[in-house]
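For this view, one protein chain was removed and the others were kept in their places.
Each chain gets a letter, A and B, in the order it is written, and its residues are counted from 1.
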Amino acid sequence: MIKLIGLVPLFPLIGFLINGFFGKKMSKGLSGTIACVSVLASFIVSVLIFMEVSASQQKSYVVEIFSWINSDTLKIPFSFLVDPLSCLFLLNITGIGFLIHVYSTSYMHDDEGFSRFFTYLNLFVFFMLLLVLGNNYLIMFVGWEGVGLCSYLLIGFWFKNDAYNRAANKAFVMNRIGDLGFLLGIILIFINFGSISFGEVFNKASSVPTYTITTIALLLFVGAMGKSAQLPLYTWLPDAMAGPTPVSALIHAATMVTAGIYMVVRSNIFYSISETASEFVAVVGAITALFAAIIGLLQTDIKKVLAYSTVSQLGLMFLALGVGAYSSAVFHVTTHAFFKALLFLGAGSVIHAMGGEQDIRKMGGLKKALPITFITMLLGTIAISGVPPFAGFFSKDEILAHTYEHSQLLWVVGSIASLCTAFYMFRLMFLTFWGSFRGTHEQEHHLHESPKAMTIPLIILAILSVFGGLLGLPEFWGAKNWMSENLDSVIIRKNPSILSHDTEWTLMAIAVLVAGSTIYFAYQMFIKYKVLPAEKEVDMKPFQRVIYNKFYVDEFYDTIIRKPLDAISEVFYKFFDKQIFDGIVNGTGDATKWSADTLRKLQTGHIGFYIMAMVVGVITILFFSLIK
Amino acid sequence: MINTIPINYYIFLSAVLFIIGAVGVMARRNAIIVFMCIELMLNAVNLLLVAFSTLHNDPSGQVFVFFIMAVAAAEVAVGLAILSMVYRNIKSIDIDLLSKLKN
Partner (left out) sequence: MLGYSVTQWLFGILSFLAIMFALMVVFTRNPVNSVLYLVMTFFCIAGHYLLLNAQFLAVVHIVVYAGAIMVLFLFVIMLMNLNEDTEPQKTIVTKLIAGLIGGILLAVMVGVLKGAEQMHLSQSGASQIGMVKTLGVVLFKDFLFPFEIASVLLLAAMVGAIMLGKKEIK
């Protein structure tokens, strides 16, 4: 069955081709079904492969699909690496992908670009699968670029709106900046190791000087910063909310943004060797987590809150990676995928019910009108806030514990970020579902629960969010941590936890206490005292205004990067392009015309002149023989 | 009698005659005179051919002159016929007036 790994990315590719060529001619039902079935088929094959890998002794299989680049100095076969890490991500991508596909058949039902949507979605799944399955950095890069492309296509899906197009451009360009670092890292790997296949590179890692490894690790991480929206390349993610909500759920919560995490985990040997790089990753992750969480405190668009929450959670994951807790990071990726996808899909359901409204200041009291959405979102929110025994609690706790071991300062930063997370998530919930409705009358009439195709995925994801924690129960409880055992073979250098059990219990207690008190505080603020976010910006206090405006980071980028670039390109256009290049091209044309005009005067039509010309020609020929 | 004149002299003579013919072609406007100068050029070549034929003791040169004469006769016949036609059309034999090929 493992040999059939090629089928896993093949099914979505076929779905993409069918929908791409024939989508417009098919009915919406057929188009959606083909897309969903292809991802479901991939999921089934992934499950079978996963079971086989878990049951076998050998943990890592390399399956070559075809010989891709085959030259003397450079041999890069197109092969897939099947091991516990890639299997886990496979399940993640295809499973959650399938649920989101089903959800989209209902959400995008009225859209005329229905088949185009599914074409892009299938293509995205295909590239993401390539990314996690590749056995060398080049295939990973192909998938990396591919998901960036699909992200661009899907963010700008409603391309008639110019602001959405700009958001798509922004995402793509920022990704590109990260990709440059990634590519430089790959090149450096190739120069130092002579190969870019994982097995060969990781085996030789210790023989290369540490500063080279540091450079490689940092360059690869630059790619991760772009793709997974860390400081300073994170501003594209909130703007990417311009795309349809299923896109935000799939790409910007569960899969694409986790590509950076996958890449770092896959390359864990580099980060284990180079302490500088690990430190850098941890610090960047921690700062991002806190920064984004603070911004999320005052956002009023339901999707933007979730977007900043994603950035913040990704920061936590990178923090885990930076302190060496690789399996914790992967654990958090999985649980985060569950509840973030749930939250986004739920938000989509809310937006759908509100007829397109996304401002939470105009919502309120929706729990009666949207019961299933309400319950599932509540479960998701509790999970993300780290309340036991839900999924988020276990994964976050593991991360914070490992962080505490490494650096207490970073632990404080992480804990504050978690605090903010709990606060703004419950703020979101309270403002949306409790209290009285603050929207227009029309919207009130329109409120209805979403159809089954949308609610069933919500329910499934809610169940996973509740019970997902079982995947990684802490060891000091006496239970088996399935996640870290599973990934044992992938992590090359391990540093087992050295905290005493007492410390671990204490940390856990602190986390629960912090989460609980924050929720209580939020309850007091929003339900008891019915505090509402300011309607207009001028009503906010200055400090609040800064946070509301995302610390003016976008404006800052505009000034120092975009405006100078615009000026330079203006110069190039006016001077170089218009005068020099156009001048050369036009000049060539003019010169040809002038020479033709001049030569035309030779055609006098007088025989005498022609005879003279002939004689002159003869003289010239004779002259040359004379010279010889 | 034995001819002891060096071949160079014949070459120069022929060249001079040829050039005079060429100058005549370039410098005269009367079409008939132009034809005659062409005949002069042909004759210069004939002379040279005969000289070389004598030098190498090969009769082929003289036979060749024979043929050149035949061709020259034919050419003159046709050329003058054309000239007559042109005269009939433009009532003049000035070659500078035949400039319809201009541009």
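The rule is short, and it goes like this: contacts are C-beta pairs under 8 Å (C-beta built on N, C-alpha and C of every residue); 3 or more make two chains touch, one makes a residue touch a chain.
Keep in mind it's a predicted model, so treat the numbers as computed, not measured.
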Next item on the list: Sort by label and list the shown chains the missing chain touches.
Entry: A, B
Notebook entry, point to check: In the whole complex, what residues of chain B lie against the chain that is missing from view?
Noted result: 1-13, 15-24, 26-30, 32-33, 35-37, 39-40, 43, 46-47, 50-51, 53-55, 57-60, 62-63, 65-67, 69-78, 80-85, 87, 92-94, 96
Note to self: Under the stated touch rule, tell me which residues of chain A contact the chain that is not displayed.
What the structure shows: 608, 612, 615-616, 618-619, 622-623, 625-626
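Everything below uses one rule, namely that only the chains that are shown with their structure count from here on.
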Notebook entry, point to check: So in the complex, which bits of chain B are touching chain A?
Noted result: 22, 25-26, 29, 95-96, 98-103
Note to self: Considering only the defined contacts, which chain A positions touch chain B in the complex?
What the structure shows: 600, 603-608, 611-612, 615
